[in-house]
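Let's turn to chain A:
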Amino acid sequence: MRSLWDFHGGIHPDENKQQSLQQPLADAPLPKKVVLPLQQHIGAASEPIVQVGDKVKTGQCIAKADGFVSANIHASISGTVVAIDEQPIPHPSGMSDLCISIESDGLDQWVDLTPVTDWQTADTETLIQAIAKAGIVGLGGAGFPTAVKARTRERHAIDTLVINAAECEPYITADDISMQTYPEQIIIGAQILCQLVNPSSCLIGVEDNKSDAIKALQKAAQGTHIEVVVIPTKYPSGGEKQLIKILTGREVPSGGLPADIGVVCQNVGTTLAIAQAITLGQPLVSRVVTLTGNAFTRRQNLQVRLGTPIHELLAYAGYNAAIASRLVMGGPMMGFSLLSDQLPVVKTTNCILAPTAQEFPDPEPENPCIRCGMCEQACPAELLPQQLHWFAKAQEFEKAQLFNLFDCIECGACAYVCPSHIPLVQYYRFAKSEIRKESEEAKKAERAKIRFEQRQARLEREEAEKVAQREARMAAAAAATAAKKAAEASQSTNLDSATGTSAHNTAAAPLATASHAATSQLDEAALKKLKIQRAAAAVALKKAEKALTEAKDNGVDVETLNTLDQQLNAAQQKLNTIDQQLGKEISPAAATSSANATASLNAGAQAEHEKALKQAKIAAAASKAAVKKAEKALIHARENEGVEEISAKEQALVIAQNLAQKAAEKLEALNQAPVAASVAAPSQSASTVEANSSDTGQAEYEKALKQAKIAAAASKAAVKKAEKALIHARENEGAEEISAKEQALVIAQSLAQKAAEKLEALNQTPVAASVAAPSQPASTVEANSSAETGQAEYEKALKQAKIAAAASKAAVKKAEKALAQAQEKGDATEIDQCTDAVNSAKNKAEAAANKLKQLTEAKAAIVE
Partner candidate 1 sequence: MSTTTVKSYQEISQDGLWHNNPALVQLLGLCPLLAVTGSVVNALGLGIATILVLVGSNLSVSLIRNFVPEQVRLPAFVMIIASFVTCAELLMQAFTYELYQILGIFIPLIVTNCVILGRADAFASKNPILPSVVDGFMMGLGFTAVLAVLGAMRELLGQGTLFENMQLLFGPAAESWKIVVFEDYSFLFAILPPGAFVGMGILIALKNLIEQKR
Partner candidate 2 sequence: MTTFFSQHPVLAAVLGLLLLALVFGALLGYAAIRYKVEGNPIVEQIESLLPQTQCGQCSYPGCRPYAEAIANGEEINKCPPGGESTMIALADLMGRDPVPLDADPDTIGMKKVAFIREDECIGCTKCIIACPVDAIVGATKLMHTVIERDCTGCELCVAPCPVDCMDMLPIETTAKTWSWSIPQGPNARFQANVFATDGGQA
């Protein structure tokens, strides 16, 4: 005989078990319709894998476990899935949750079952997979997925397997009848569990009031090392922790698991389900439910299909609503009262109790606590129930926690003995949920605080950057003034080359500094500065060009002109250098920012952004459509160059715009002309950064990446088009053509402005395009640096680029004009010089175009 231990407290309520033991276990009639909640277990709700209208067979998996702690759900009858929607579920709240409803075809056709026939030799993983596949959860009441519990050995050393067959709650006999009916299968189940857990001893704890079950089990267990241990009847000896204490003398530490002390505990019903799942391959589609209470005429244990509506069972068992005082799911001590009879039987339903008013009178009004201490004598967790009650009542949750509120197992022994009829368990449940809520809120507040502070820091940083930018701009303006003075000086007094060079040096100085800064620094601020310097340099260049032109116009001597021309070239070179540096700078910066983004990513919050993802897809589709339209328009325009064709292009653009607006509801996305499409890229990458700046999820980041890729592809296409246009323009060089193109583009620009609200797209001539191109990647970086300010910054850059474009355009014009004048004059040297000047300007344009090409190729390379 094993030595047994005792636990503190406990009560001896009337057992009332005989009523439901008079009849043998029977099958309940097949339900006409079953409702299967997606959450019948602890952990994540299952994921439905059928659709409304699907035909299912009995035992077919209809919802998959979603995550580690979750369980499969199977159709418990054959028929048609009629709904996947919110249905009232058996829960104390009486609320609804997602359920799959199946209407029976009355045939009860089973799927092909695949038992593990060689389970004695099968490896652990096979068995666990079989258990997981069968959707077995703890049938004792908690509903913890059994497959997860079966893996306990992976992390803990287990020496004892305890099969909980105590069934200490009054009235319930579901386990009792199962043991009487299927003792062999239960022993097999226990053996399977032994194989999984590999304990040195396996104990089945049964209360001594189940003599028939004990006999049956002992007979079945003969010849195995499984021991049936008879324990004294006392509520709540069936509590997991209490049973372990009784059988092993060990106490599960507070907040710990049985596995921490080398014990695994499984309910006997679960053990039976495991045996059936392994040896028959039968998933968990039914369970034993006790129907008892004096409001039933037929008190009995039934094998009930999961999802069976309770009212069908009530009708079957001869339920008399007139004399029933309430409906309880579970036992009288821990069950909950039902708020309707239109609820399904779920995996954890072990009993449906329909007592009369004599059995369960209405709760008496609560009286004041007289501190009699009876609750303390009854508490199996050795708590101070009355103190906890005072604390819960006064909402002093901190103290309640200090008095080990969370060790309460809500067994109800305290409330059972309380002479003042205080609903103690309800007080504890209230206090527990409040404490959980409070800690949730505290966490949320902490997160909000961190996010708020990070945001403040970011805003400050941006403000500082703005100030720095403003200062840089002022410096550039000063340099420009200096350059202008130098130019004026050369114009009026025919300064010698040395002086001119020095003037040029003055203008170029900030540029050199900027380039130096760019190579030595990698951060965005430096990039910004560099970009600003570049803009300033462009202005300086423009001034220099203007000076040169004016000098030519005014007929200054050749020497001076040469000097100025040299200066102009030098400035242009500087500009190119900076552009190169910018180009270098951008890719590492982008890489860094994306790396940062990845680092800051948070694994959670995927679901939250599904909507955003959808939206992005729509945007992508819309932009693709828009790009296609615009492409067509461009081809058209290229094929038929001339003023008339421009109107056709205009129409095409308008159509593209309309289409894009309609297609992407809110996203008046990338409805640009091919050239403008490349501009859209920054706004896409801006959203990437938006996502990065906060600790949103991986999914969001990937989504944004996708968007960016799409945008990049679009811009690649756009650049290609622009290139072609450029080649075309080069092939057909001539003043008239250029002017015609100018006109066409001015019209195109105004159209584009209307089309893309804020994106006053880049209206380039081939020459201007070269100038504007670098500003695009710059604006990308701009947008990267800050989501909110990106747009404004971008517009600014655009403006600058436009100015630069206009300036270079003007320069070419001037140069050509000067050439024309010279030709008119017939001065050979002057003609030569002017031709040189024009050529050099054109060369510059070509160089810029090449640069653009390089840039786009680089981009394409990145994308590909």
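Candidates were picked such that all candidates are chains of the complex that A comes from, given by their letters.
Convention: a contact is a pair of C-beta atoms (placed from the backbone, for glycine too) under 8 Å apart; a residue touches a chain by one contact, two chains touch by 3 or more; residues count from 1.
Quantities reported herein were computed from a predicted structural model and do not represent experimental measurements.
As listed, 1 or 2 are all part of this complex, and the one touching chain A is 2. Residues 89, 91-93, 95-97, 365-368, 392-395, 420, 422-423, 426-427, 429-430, 433-434, 437, 441, 444-449, 451-452, 454-456, 604-605, 608-609, 611-612, 615-616, 619, 665-669, 683-684, 686-687, 690-691, 693-694, 696, 700, 757-758, 787-788, 790-791 of chain A are the ones that touch candidate 2 when the two sit in their complex.
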